[in-house]
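Quick one: structure below, then a few questions.
Yeah, one chain of the complex is gone here, protein chain that is, but the others are all in their spots.
Now for chain A:
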Amino acid sequence: MRLTCPLCGARDRREFTYYGAEDYLNRPAPDAPPQAWDDYLHNRDNPAGVTRDLWYHDMGCSSWLLVTRNTVTHEILAVEAVADRKGGAA
């Protein structure tokens, strides 16, 4: 499996560390109810098919990346830098 980092180009999967689902980008407000924090930290859609999750390019440019990929075929559909998203990382 290879991920195409927007800064570094196509690199081997070994260069990246997987963190978890896209949910980690939607951090609740500090005073959000416990249910919101439970959803953020623990509960997942966990789809068999297209998903979006966070990877860290630790052996490269140290960017956080939002990867769109298929969990059944391991096909990578898109890779974008979290920092480039509107509003940036929360």
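General remarks:
The working rule: a residue touches a chain if its C-beta (ideal position, glycine included) is under 8 Å from a C-beta of that chain, and two chains touch if they have at least 3 such contacts; residues count from 1.
Quick note on the criterion: contacts and distances are computed from a predicted model.
Between the names "Nitric oxide reductase NorE protein", "FAD-dependent oxidoreductase", "Sarcosine oxidase subunit beta family protein" or "Spermidine/putrescine transport system permease protein", the one given in UniProt for the chain missing from this structure view is "Sarcosine oxidase subunit beta family protein". Listed here are the chain A residues that touch the chain not shown: 1, 12-14, 17-21, 34-35, 38-39, 41-48, 51, 53, 55, 71-74.
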